[in-house]
Structure formats: C-alpha cells, structure tokens
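With one protein chain held back, the other chains of the complex are shown just where they sit.
Up next is subunit A:
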Amino acid sequence: MNMNLTLKIWRQKNASDKGSMVDYKVTDISPDMSFLEMLDVLNEQLINKGEEPVAFDHDCREGICGMCSLYINGEAHGPDRGITTCQLHMRMFKDGDTITIEPFRATAFPVVKDLIVDRSSFDRIQHAGGFISVNTSGNTIDANAIPVNKHDADDAFSAATCIGCGACVASCKNSSAMLFVGAKVSQFALLPQGKVEATDRVLNMVKQMDEEGFGNCTNTGACEVECPKGISLENIARMNREYLAASLKG
C-alpha cells in the first residue's frame, strides 16, 4: 500500500546559514522506492512549486560509493542494518509516519547545504598515510608474488571494504573517526606491502584525525552497528596497538 508521510528535514542555505528543521508532506510513496527516490519525489514537488529542492549527496545508488549520508530517525543511513541510505527502502516505514532527516553531525563534517556535509577531512586523513609507496614505472612487482596468511588477507580485505561514508562518525556520540581510520590503518598493517611504512602511517593518520577535530573513541560500539560494511571494532584495537608500538619506536 502506498504511503503518505510527513518529513522533517534540515534546511540550511549555505555553510554560514543557521539552518532549521522544515516540515514537508509527501503522498503516494511506494514501499518499493528507495529512500533517495522518495526524496526525488519530494524535490520534484518542490521544483514544480517553484521552491528550492532539498540538497542531498548521492552517486552510485547501489551501496558502493559511500556518498549518500543522512541521519534518518536518529540513525545514520536509517533504521535498517548493513546498508547505505540508497539501499534503504520505504517498506521500512509505515503510512502516516513522521521521518526526521538530518545531515551527519560533526564539527569535522561541516554542513555545505541542507543535508550535504563536507567529508574532505577523511580525504586529508587518507593523504596523511592511507597508501603504500610502490614503484609503478614499469617494474611493479605482482602483489600476488608475496605469500600472505589467509586469515590476514581476509581481515585486510574486510577492513578495505570501508567506503568512507562517515556513518561511524555520525553515529558516535563523540563524533570519533576511529573506525574509519582503524580500517584504513588495518588494511595495510595486515599485509607485507604495508608493513614498511606502518610506523609513519599510523602516527600521521592519527595526528591528522586529531587535527581535523574528531572526538575520542569511548568504545560505545555504535559505529560498528551502524557501519554499512560491517567494519569491526577489532580494527580500532589493531590501530591502538599499532599506534602505541609506533609511539614507542618513534
């Protein structure tokens, strides 16, 4: 059965605007729509009325790019588990529901407009050390030529599935980015190719994370629950070990 819904949406003209919650009605919403399609319907209505459409981030719409954000009814990516907002279906809601939609909130994720936040702080953390230095001038060594323990390879792959969406920061009561940074540190620290720069990597990435203004992890575990890719808290523990070992060395 199609639904009529009330939406409470954060509207903010630009980064310096104060912003506020604004109520909207949408009608005849199919339960088979994705959440973003529902917002498309709303925007079509707004455009037809000559009003400013709601700005929100999206790209692949298949749960891979990490672009869509949104804090829906008090949870990052809404009430479902292991999904991004583009994978959230309207069947998760009932006719007559009121849905609150806010941008991801963190000092390190400033609002650009409406529901769009600037997550380039994640990029800067990656630039600080989320890479390995490899000669790519025609002499690149085949990564598969180096034997890797299967368990380590699996853990590294799991960590590498992080899409950098920022749900961990948005869900954390402290706006901590440690699940993201833990995943990025782990995906290299577990592999032989990443060990060479491991000390500098973890020190530089954590330093950048702190400089960006993310909060301190207090192990609530909210990030792990809300992560669309199921990144485990083990990655934060590994980063803590890596950081302490690197601090003692360096």
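What we mean here is this: contacts are C-beta pairs under 8 Å (C-beta built on N, C-alpha and C of every residue); 3 or more make two chains touch, one makes a residue touch a chain; residues count from 1.
In the analysis below, contacts and distances are computed from a predicted model.
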Checklist line | Chain not present in the shown complex, as UniProt names it (candidates "Chemotaxis protein CheX", "Succinate dehydrogenase cytochrome b subunit", "Response regulator" or "Cobalamin biosynthesis protein CbiM") | finding: "Succinate dehydrogenase cytochrome b subunit"
Next item on the list: With the full complex in mind, choose from A:108, A:125, A:159 or A:231 the residue touching the hidden chain.
Entry: A:108
Next item on the list: Can you list, in ascending order, the subunit A residues touching the missing chain?
Entry: 8, 10, 21, 71, 73-75, 79, 100, 102, 105-108, 171, 173-176, 178, 206-207, 209-210, 213-222, 225-226, 233-234, 236-241, 243-244, 247-248, 250
